[in-house]
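One structure coming up, written as structure tokens, with questions to follow.
Left out: one protein chain. Kept in place: all the others.
After this line comes subunit A, so read on.
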Amino acid sequence: MTSVLAPVDGAAVGLGAVPDPVFSAGMVGPGTAIDPARAPGNAVAPIDGKIMKLHPHAYVIVGDDGKGVLVHLGIDTVQLKGEGFRLLATEGDRVSAGQPVVAWDPAVIEAGGRSPVCPVVALDARAESVTEVAHGPVHVGDELFRWA
């Protein structure tokens, strides 16, 4: 069982609230989303593991059991080409859950006309293997969902 932690402060709103059907329809996988606090902060690793992919706007951490969790910082933020994001870790690094990975400011993303909502997705997971734990206000590092 993997306990997936909140990568950012905010409110857990569920994937259905993500304004992108790729996420809201569960096409990428099950999980939830956080409407982040509009303040500068660090997005952290949701699980212990290795940073398999690190983009400024998104990252994937893979645990020792092979389970991968995607954190996507805002919607359509790939278009920013890294502007407004600062990497605090390197692809391939081993990280502990709660360790900072990317510094960003959701308020700046929103001011640029994009949603700062952060999908947190269990990759290659069956929907029934994920149990939502948090709904509503969450602090970074709080348990967000469990992945059996």
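Just so it is clear, a residue touches a chain if its C-beta (ideal position, glycine included) is under 8 Å from a C-beta of that chain, and two chains touch if they have at least 3 such contacts; residues count from 1.
Throughout what follows, contacts and distances are computed from a predicted model.
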Per UniProt record, name of the chain withheld from view ["ABC transporter substrate-binding protein", "NADH-quinone oxidoreductase", "propane 2-monooxygenase" or "Phosphocarrier protein HPr"]: "Phosphocarrier protein HPr"
Residue of A:L15, A:V28, A:L80 or A:A97 touching the missing chain in the full complex: A:V28
Full-complex contact with the absent chain, from A:A33, A:I47, A:L70 or A:A134: A:L70
Residue of A:V60, A:L73 or A:A89 touching the missing chain in the full complex: A:V60
Touching the absent chain when the full complex is considered, from A:V13, A:L87, A:A107 or A:L123: A:L123
Touch residues of subunit A, complete complex, unshown partner: 22, 27-29, 52-53, 60, 62, 68, 70, 78, 123-124
